[in-house]
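Mind looking over this structure? Questions follow.
With one protein chain held back, the other chains of the complex are shown just where they sit.
And then chain A:
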Amino acid sequence: MDLNLDAPHSMGTTIIGVTYNGGVVLGADSRTSTGMYVANRASDKITQLTDNVYVCRSGSAADSQVVSDYVRYFLHQHTIQLGQPATVKVSANLIRMLAYNNKNMLQTGLIVGGWDKYEGGKIYGVPLGGTVVEQPFAIGGSGSSYLYGFFDQAWKENMTKEEAEQLVVKAVSLAIARDGASGGVVRTVIINSEGVTRNFYPGDKLQLWHEELEPQNSLLDILNAAGPEPMAI
């Protein structure tokens, strides 16, 4: 068993960003691992950049946190100078500039999603290397390998908000089922003209897939529970 506790913190991860009719839905799992140990089973990989733009982080935890911190700082100044909320395109471009100019040092794939009044809901993928691609939906992280076929079949244009969120939760939970580096809970963030809504789906409440078993009660619960009453007279 190779538990390398000194390994850099990486987020195995499944991250997804999907546009729908009126906004975007971002989704992610919550597992952060160091080697084979789960360092944080409830991490939040969807970080806020501005009020209307969020980014999903994957890859090295340290690198992605630093990049998103810098971009949040730049965007804050940009918003003040501009006098109105920053657009998703500008946020994605800033992320891309950091990722591309430091490509030798960084190891992080990001999905930028948000809503602005000019373009509506937009998703930009910024994978390793620092390209930026505007897409109707984007997937990233180690768990995304298992989702390419699923999205080819399941994604359609102009979904409603509920359909889009269901799709994202289903996809993340499928990836969690197959990818060892993804797990924990499913977090989603819905961004539209009305604002931002965060949702949380605990791992044991997700739908069961092929060959998955019902979550067993922890043995500790059984031990801690009161024993059967001795013969009552």
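As a working rule, a residue touches a chain if its C-beta (ideal position, glycine included) is under 8 Å from a C-beta of that chain, and two chains touch if they have at least 3 such contacts; residues count from 1.
Please note the rule applied: contacts and distances are computed from a predicted model.
Asker: Name the chain not shown, per its UniProt record: "Cyclosome subunit 8", "proteasome endopeptidase complex", "Alkylglycerone-phosphate synthase" or "Piwi-like protein 4 isoform X2"?
Answerer: UniProt lists the chain that is not shown as "proteasome endopeptidase complex".
Asker: Consider the whole complex, including the chain that is not shown, and state which of A:Thr14, A:Thr32, A:Ser91 or A:Ser144 touches that chain.
Answerer: Of all options in A:Thr14, A:Thr32, A:Ser91 or A:Ser144, contact with the hidden chain holds for A:Thr32.
Asker: Among A:Ala62, A:Leu128 or A:Ala154, which one is in touch with the chain left out?
Answerer: Result: among the candidates, A:Ala62 touches the missing chain.
Asker: Going by the contact rule already stated, which one of A:Ile80, A:Met105 or A:Leu213 would touch the omitted chain in the full complex?
Answerer: Final answer for the missing-chain contact: A:Met105.
Asker: Taking the full complex into account, what residues of chain A touch the chain not shown?
Answerer: Output for chain A: 3, 5-6, 8-9, 32, 34, 37, 39-40, 42-43, 60-62, 65-66, 70, 97-98, 101-102, 105, 220.
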